[in-house]
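This is the structure I have questions about; it appears just below.
All protein chains but one are shown at their positions in the complex.
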Amino acid sequence: MNELLRTDLALEEKESFEGDGGEISGVKLTENEKDDINGRVTVVDIFNKKGAKSMNKPVGKYITLESDYMGVDDSEYIEKLQKELADIIGELIGNMKKGISVLVVGLGNRDVTSDSLGPRTTEKVHITRHLEESESNVSGIIPGVMAFTGIESAQIVKGVIDEIKPNLVIAIDALAARSVLRLGKTIQLTNTGIQPGSGVGNHRNSLTEASLGVPVIAIGVPTVVTAAALVYDTSEAFIEALKSSAYSSTIGESVEKLSNAQRYELIRDIIEPKLGPMFVTPKDIDEKIRVLSEIVSGGINIALA
Amino acid sequence: MNELLRTDLALEEKESFEGDGGEISGVKLTENEKDDINGRVTVVDIFNKKGAKSMNKPVGKYITLESDYMGVDDSEYIEKLQKELADIIGELIGNMKKGISVLVVGLGNRDVTSDSLGPRTTEKVHITRHLEESESNVSGIIPGVMAFTGIESAQIVKGVIDEIKPNLVIAIDALAARSVLRLGKTIQLTNTGIQPGSGVGNHRNSLTEASLGVPVIAIGVPTVVTAAALVYDTSEAFIEALKSSAYSSTIGESVEKLSNAQRYELIRDIIEPKLGPMFVTPKDIDEKIRVLSEIVSGGINIALA
Amino acid sequence: MNELLRTDLALEEKESFEGDGGEISGVKLTENEKDDINGRVTVVDIFNKKGAKSMNKPVGKYITLESDYMGVDDSEYIEKLQKELADIIGELIGNMKKGISVLVVGLGNRDVTSDSLGPRTTEKVHITRHLEESESNVSGIIPGVMAFTGIESAQIVKGVIDEIKPNLVIAIDALAARSVLRLGKTIQLTNTGIQPGSGVGNHRNSLTEASLGVPVIAIGVPTVVTAAALVYDTSEAFIEALKSSAYSSTIGESVEKLSNAQRYELIRDIIEPKLGPMFVTPKDIDEKIRVLSEIVSGGINIALA
Partner (left out) sequence: MNELLRTDLALEEKESFEGDGGEISGVKLTENEKDDINGRVTVVDIFNKKGAKSMNKPVGKYITLESDYMGVDDSEYIEKLQKELADIIGELIGNMKKGISVLVVGLGNRDVTSDSLGPRTTEKVHITRHLEESESNVSGIIPGVMAFTGIESAQIVKGVIDEIKPNLVIAIDALAARSVLRLGKTIQLTNTGIQPGSGVGNHRNSLTEASLGVPVIAIGVPTVVTAAALVYDTSEAFIEALKSSAYSSTIGESVEKLSNAQRYELIRDIIEPKLGPMFVTPKDIDEKIRVLSEIVSGGINIALA
């Protein structure tokens, strides 16, 4: 898979198989409509190596909370989403819940609006590890990006974990999606942690149970698509439009005969030398990040209280 | 011209005519290579109504300082650019220079990295209006965006001008370019002020001598292209690649037969319903804004000292 | 009255008369215990010129909401205080309430924690003036301090008012108290606006109905005491301690014989050349400002919804 066209969302990866009937060996999909939030909870369960290989993601659970209304500044609705999220977190934590110590990690760059979800969420999490009278034990860290620290976020987190030995890590990150339509409208939770090369800017190292020695729940929200993905997306629509339009009936058909691999290659040849790494992001990204950090921190606070 | 494909840069507007020979009645172009900065200063002089109509921009001077190296954090090079910029500002101010009072206006949204050039530059300008012993008289204001104030920036600026009656306004703004290649590498200065619909987000109202009663120099740096412009740009390259590639020799030719108007329509049909307002911005936009705000504020400080 | 020992709180001014029996001609005091917030609402009503002269404050209503628990991050309690505050604002607005347009002004310096209450509160106010479908009409402005703008806050506000012509101004400001014990635990509301020389740093100009042509409600919270006030306060305690202690029974008595005027003079002689303008502020001022800005913005949002 061309790296410029990657997605951090298991759901999008799954959808890319839908032309093939949608059934993938080793992967189970469960959808639940949630009428009270006008949304949906989808569980993508990758349960063996074959599934992992097909999906290009490790074995584990990927739970997605979706709603078109997400990101709108409506305090009642935000509260509903927080509760839904808390339920999902509770499910992922499972029976380890009572009395565990949790380190919340806010990944990303506070100074780039679209990459600031992790830091801004972590700032709003109720930190209790230092309070003697507290029943919960929550700590938090914002490691910062390599341009400012010179150190991989993963190394900073590893060092802190070795010092304070939490039972669980919850890592929050802004993600790159394939489709512009998902930006700010989807929250993905997974018990597989953060994979190398994920996240906005594609610069994260691994934060997983294997690398850290502690279970890692990753919570991510797509806030950008790469420019290449946007062009690829729209080129599809472009071809479709050419095919069906009055402009030219033959062009689209010819392009359609290209295999997916040929199309990828074509787009990459066009995009890569021209653009360098570019992000596409909604105009009101600051407002969206503000609301989403409230939703995610609220969900965590309810789940860990 | 489709609004989604607009550019705030007179230079880009000029370039779009280049297929037609490049000569436009009422517009004069002067280019100066600047070897010491490995760059170029270009003056687009729109000197009559015919030129204004062709260029879709008011009569006046548009001076562009370009360099591929711009935005790199190199203090010696930054200093050179500041001096070059100060010269251009001095030229635009002309013989009004001695003892004038200047209001610097930082337009845009401090909380959206790509739109924060105006506020961040204004913060670094030497403010002297309140200092009794100072020879210069520089004041500054960051009006904020409508989502936070409920008021047009232009109204706030107008109100302040009526109170303090400066001799000159310098307005700084992040711009939208047509080409991704210009992002962060071009500074445009003009004595025509800010036009309605310019700027990142396309939400500024007019800040001109006609609307404010004071001459207005606008300084802008392109920090985003709209997603539509990106797709349009790449669709051109897409067609070119199709034409010349082994994939299909006939497609490109067919698309090429579409008129420009037909192509615009096609792109718009694809993009508009799908995307809503989206920005494309470089991954390292925070670093670029930091350096560019230093360059622009430094240029202003030298010019007004 | 020595300027270094000033207070922005009418309540403290009133208390300074308490040794004289507490009755001041032209001033009426009403206290209401509020058991649900473990606090108190006090109305100081200065109703004629004589009262104004005694109190060194203009004729008008000064309503104070006090509670020792204020500033603690407890969302249920914060909500109670917001409602209480909304009631007081509603009372001050009176029968002008329906459909009025309100300009909220956040005074002070965002970069000095103790002086950032105004800006931080205004950021959290629901701005609706630009929304067509909204029933309320609320705009907001953060004028910034003179060191960054070169312009008096009052001039910027005046300019904006002349442009948008609101029916009411609500100005929020951090105040200087006399007593350290009040810091962050008192909210003062008044229909007399902001007086020259009030506020943290003692640098505000007048924002009153007389100066702006619009009624002005000022909401303030004491966040600093001047160093001089602290020393004066403690010198009183010092003398008291000297008098009553085993250390020395005669000293205190001797100092006690000094008149108030003599004591002021003495303190000023010691403090002024030595200190320059110094602020005393609680160690956890960032947390306090965060909570207080939530309380005040919440109160305004409820009152204006």
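Which chain is which? They are A, B and C, in the order written, and residues in each are numbered from 1.
The definition used in the following text is that a contact is a pair of C-beta atoms (placed from the backbone, for glycine too) under 8 Å apart; a residue touches a chain by one contact, two chains touch by 3 or more.
Remember, it's a predicted structure, so these values are computed and weren't measured experimentally.
By the touch rule given at the top, the unshown chain touches A, C in the complete complex. Within the complete assembly, A:K158 is the residue of A:K14, A:K80, A:R120 or A:K158 that touches the hidden chain.
Residue in contact with the omitted chain (choice from A:G144, A:G184, A:G220 or A:G298): A:G144.
Panel shows subunit C; residues 109, 111-114, 147, 180-181, 201, 227, 230-231, 233-235, 237-238, 241-242, 245, 247-248, 250-251, 254-255, 257-258, 262, 266-267, 269-271, 274-287 of it touch the chain omitted from the view.
On the side of subunit A, touch with the chain left out of the figure occurs at residues 123, 127-131, 137-142, 144, 146-151, 155-156, 158-164.
As a convention for this text, only the chains that are shown with their structure count from here on.
Its C-alpha atoms superposed on subunit C, subunit A is turned by 180 degrees; the angle is given in steps of 5.
Subunit A and subunit C have Cα centroids lying 46 Å from one another.
If you average the CA atoms of subunit A and of subunit B, the two centres end up 34 Å from each other.
Touching two or more other chains at once is no residue of subunit C.
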